[in-house]
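One structure, as structure tokens, below. Some questions next.
Let's turn to subunit A:
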Amino acid sequence: MSTTRMLTAALLTLPLLALAGGAAAKPLSKVCGPNNKYVIGFSQANFAEPYRQHVNNDLAARVKAIPQFELQIADAAGNDNTQVSQVENFMTQGVDLLLISPFEAAPLTPVVTRVFQSGVPVIELDRRTLGSNRTAFVGGDNTKIAFEAGAYTAKILLPGGGQVAVLEGLPSSTPAIERLNGFKDGVKQNPKIEVVAEQAADWLPDKGQTVFAAMLQAHPDIQVVYASNDLMAAGAYLAAKGAGKEKQVKIIGTDGLPGPSGGIASVASGQWAATFIYPTGAAEALDLAKKILLDCAEAVPTVVTVPTEAVTLDNAKDLNAKLKF
Partner candidate 1 sequence: MTPSDNTEAATPGGVPAQAERPRRDILAVVVRFQSLIGLALVLAGGIAFSPVRRGTLLFLAPDNVANIIRAVSETGIIALGMTFVIITGGIDLSVGALLGLSSVLTATLLVNGGWGVLPTLAAVLAAGTLFGMAQGVISTRFRLEAFIVTLAGLQIARGLALVISHNQYINISYGEGAGLAPQAFAVLGTRLFGNVVPVATLVFLALAVIATVLLNTTRFGRYVFAVGGNERASRLSGIPVGQVRIAVYGLTGFMSAAAGIVHAGQFSFGSPNDGAGYELTAIAAVVIGGTSLFGGAGTMVGTIAGSIMLGALANILQLNNISAALQLLATGAIIVLAAVLQAIVGRRDGSGR
Partner candidate 2 sequence: MTPDGKDGALASAPVLLRLQGIEKRFGGVHALRSVDFDLRAGEVHALLGENGAGKSTLMNVVSGVIAPDRGSVELDGRPVRFASPRDAQAAGIATIFQELDLVPGLDVAANLFLGREPARFPGLLRTRSMARDAERLLAEVGVPLDVGRRVASLGMGQRQLLAIAKALAHAPRVLVMDEPTAALSTTEARNLFDTMRRLCSRGVGIIYISHRLEEVPQVADRVTVMRDGRVVGEERPDAPQGRLVQMLAGRPLNELFPPRAGSAGEELLRLDHARYVPRASPAGWQVPEDVSLVVRAGEVVGLAGIVGAGRTELLTCLYGEGPRGRWRGTIRVQGRAAALRGVAEARRAGLAFVTDDRRGAGLMLRQTVARNVVASILRRLSPAGFMSRRREGEAVQRAIRAFDVRPPRGELVVGNLSGGNQQKVVFARELLHEPRLLLLDEPTRGVDVGAKSEIYARLRELTARGLGVLVASSELPELSGLCDRIHVLRAGRTVAEFAAGADEAELLAAATGESVLEVAR
């Protein structure tokens, strides 16, 4: 990732130092130094989601540049029990640093706490456990990303106002709620915009298609649809095309996945108006790992928020080429 992005990341970082009295002089990891080999265990919530696959690829590609690191990735397959078991196995194996995207927060909290209290540094990626038993959290800000998508709609896509629809993710999940609210706050910047429909499509493309087709029936004049992830945006495009309205309806996705079937390609081909990258945080997480393990850092920022980037027709082709692994 570019140095400018690194700088932005650093600027946005909340400068909370892990101050623990006199312990501040102790390195975060018991074993550290630039000349050792280190095993990093990454417990990924679910390989089956395209975004998470993208994170895996990003991490695997970047870790190659750090000869001291060996990365082991385990798939929890969307099951808390499996993920707990994997973290336990990482402990048995004696990994030097745990990287984890917990499938759900509460169930993983006890085991992550145990790892952290045993002295192994823990970096949580994208999703957090409860409490503060971690070395650091790296992730995007869903509310902010969706807010930017809302602002983009208000100012650039529909400066003169119009009807807008929202496809929400799985209703019980935190990102779904954050992205819905963020977007709605963003479009409020333009009072002439009316959100005429908002419904859950559970992150799924087929459901996105069904739901948006129904929305178009009820509100034939919808001009922009905001989909809380790229998959639902793909579904929305099929629905619009089915109704012969792919020119009228401007589609905004979220996640901005690279590759031939990803959201960036859809923007590049002109099917969508834009998508907002939900960052992997891979570069930032590995950067923290380097500081902890190689530089024997005594303190690192506990929260690293990675900013988003808007993908539009202007930059889509370049980005897709750059993000190829």
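One rule holds for everything that comes next: a residue touches a chain if its C-beta (ideal position, glycine included) is under 8 Å from a C-beta of that chain, and two chains touch if they have at least 3 such contacts; residues count from 1.
Per the selection procedure, all candidates are chains of the complex that A comes from, given by their letters.
Remember, it's a predicted structure, so these values are computed and weren't measured experimentally.
Comparing candidates 1 or 2 against subunit A, the one that touches it in this complex is 1. Residues of subunit A touching candidate 1 in their complex: 47, 72, 74-75, 77, 80-82, 84-86, 88-89, 92-94, 104-110, 130, 171-172.
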